[in-house]
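What follows is part of the complex, with its chains left where they were.
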Amino acid sequence: MPPKAFRSRHLVRFSHCDPAGVVFYPRFFDLFSSTLEDWFQGGIDCPFGGEFMDRRNLRVPGLSITAEFLRPCSLGEFLDLDLWVTRLGHSSFELALAGSVAGEPRLRAAWKLCVIDFATFKATPIPDDLRSRMEAFQPSRA
Amino acid sequence: MPPKAFRSRHLVRFSHCDPAGVVFYPRFFDLFSSTLEDWFQGGIDCPFGGEFMDRRNLRVPGLSITAEFLRPCSLGEFLDLDLWVTRLGHSSFELALAGSVAGEPRLRAAWKLCVIDFATFKATPIPDDLRSRMEAFQPSRA
Amino acid sequence: MPPKAFRSRHLVRFSHCDPAGVVFYPRFFDLFSSTLEDWFQGGIDCPFGGEFMDRRNLRVPGLSITAEFLRPCSLGEFLDLDLWVTRLGHSSFELALAGSVAGEPRLRAAWKLCVIDFATFKATPIPDDLRSRMEAFQPSRA
C-alpha cells in the first residue's frame, strides 16, 4: 500500500462477474467510482452526495483514464483499492489507483478528473478546503 | 426488522442513481442479489462463490420476483435489506425482502428461487444442511 | 405476439451474462426500461429524453413489478420484448411484457408505473394526448 494512500475495500459480487467467472472489466470502473466516493466521504471529509453535489452543486467528471489489468479477480475475493493524488491542478487533478487482493496486485489505473460547476457545466477551481485536504494524499509532497 | 430476518446494509452509490437522482429500479435487483450472497455467507454459512458454486456446483436462479417500490432511495443513504424465508420446498424456496433507510420502509419484495445442479441445469433438492440452516430464518416456524 | 403489442428487439450481450453464461436476471429490468423508452419513442410518439423528460418535465417511476423467468437467455440470442397496456388509470398505468426468442417464451412481467411531475415529485394525470395513444396498445378495448 503506497504511503498516504486511501484504501477502500470491495467484495467481488456475482453481479460483477462475467461468463468467464471473473470480474467483467467495465465493473472495475464502477468500483473506481465507489472508491472516489469513499475517499470524498472518509478521506477529504466532503460527502459526495449531500455536501459535494447538493450543497456545493459541484460534479467531478473524468477527463481521461488509463487502466491496466494484471490478473483477474474472482467472486468472493476482497479487492482493496488504494487511491492517492499524483497531481493537483487549478480545476483538474490526477489520481492513481492500485487494486490488490490479499496484497497481490491485480490492476492499476491513472485517472484525470475535473471539478465543474453543475449550474454551468464549466470547470471551476478546486475549492481551497478540499485542495488542502487532498494534499494529504499526495505522496510526492514532503 | 422482522423476527429472524438477516440484515444486509448497502450504501446507495452514484452508480446506482439515475437522472432523477434516485436509485434506478433495476439496481435494486442487483442489491437483492448481493443480499442473497451475504445471507449465504453470513446467514447459512455457505459462501456463495467457493462453497456453493465451485465445490457443490450448484446455482440458484430466480423463478419469479415481485417488488413494490414505496419511496425512492437517494445517493449516500444506507439501505438496510432484511431477508427471511417464507417457504421451503423440495428444490425451490421463497424469500421476503424488506428495504428500509433508518427504519423507514422503502421497498419490499417476494422472490422465488430454485436450486439447480449446474452440470445438468436441472432442479435438485435443497441440500439438507442448508435446509436446516435456512429454517432458522423462517418466522412462521415455532 | 399479443394483438396490439409493441415489439422491441434486444441482442443478448456479453455484458448481460453472468457466470452461469445466461442473462443475469437484474439485466432484464434494464431491458424492460429500454423497451419502455422504445415504446415512448416508436409507439406513442413521445421521445423519452427530449419530449417527455426535458420539455414536459415528467418522469415515470415504477410502483411495482412482477416478473416470471420461464427459460434462461443466452449470449447472442435476440430477445423480443412485447409490451402492451393492461390498465390506464388517472396517473398510473399497467403494462404487460412478454419476452421470447424466435417465438419461444422466456419470461413475462406485469409492471405498474405512475406519471409524476419532476418539479414536485408528485403524481400527475397522464397527459391526454399520451393517454389516447396508449389506448391503441390496450388489447381489451374494442
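Here the chain labels run A, B and C in written order, and each chain numbers its own residues starting at 1.
As a convention for this text, a residue touches a chain if its C-beta (ideal position, glycine included) is under 8 Å from a C-beta of that chain, and two chains touch if they have at least 3 such contacts.
Please read all numbers here as calculations on a predicted model, not as lab measurements.
Trainee: If 3 of the identical protein chains are displayed, how many copies are present in the complete complex?
Mentor: 4
By definition in this document, only the chains that are shown with their structure count from here on.
Trainee: At what distance in angstrom does the C-alpha mean of chain C lie from that of chain B?
Mentor: The answer is 24 Å.
Trainee: In whole angstrom, what separates the CA-based centres of chain A and chain C?
Mentor: Taking the mean C-alpha position of each chain, the two centres sit 35 Å apart.
Trainee: Distance between chain A and chain B based on Cα centroids, please, to the nearest Å.
Mentor: 29
Trainee: At which residue positions does chain A touch at least two other chains?
Mentor: Residue numbers touching two or more other chains: 14-15, 75.
Trainee: List the residues on chain B that touch chain A in their complex, please.
Mentor: 13-15, 30, 33-34, 37, 47-50, 53, 74-76
Trainee: Which of the residues in chain A come into contact with chain C in the complex?
Mentor: Against chain C, the touching part of chain A is residues 14-15, 17-21, 24, 26, 75.
Trainee: What does chain B use to touch chain C in their complex?
Mentor: Within the complex, chain B touches chain C at residues 19-20, 24-27, 29-30, 32-33, 53, 59, 61-69, 72, 118.
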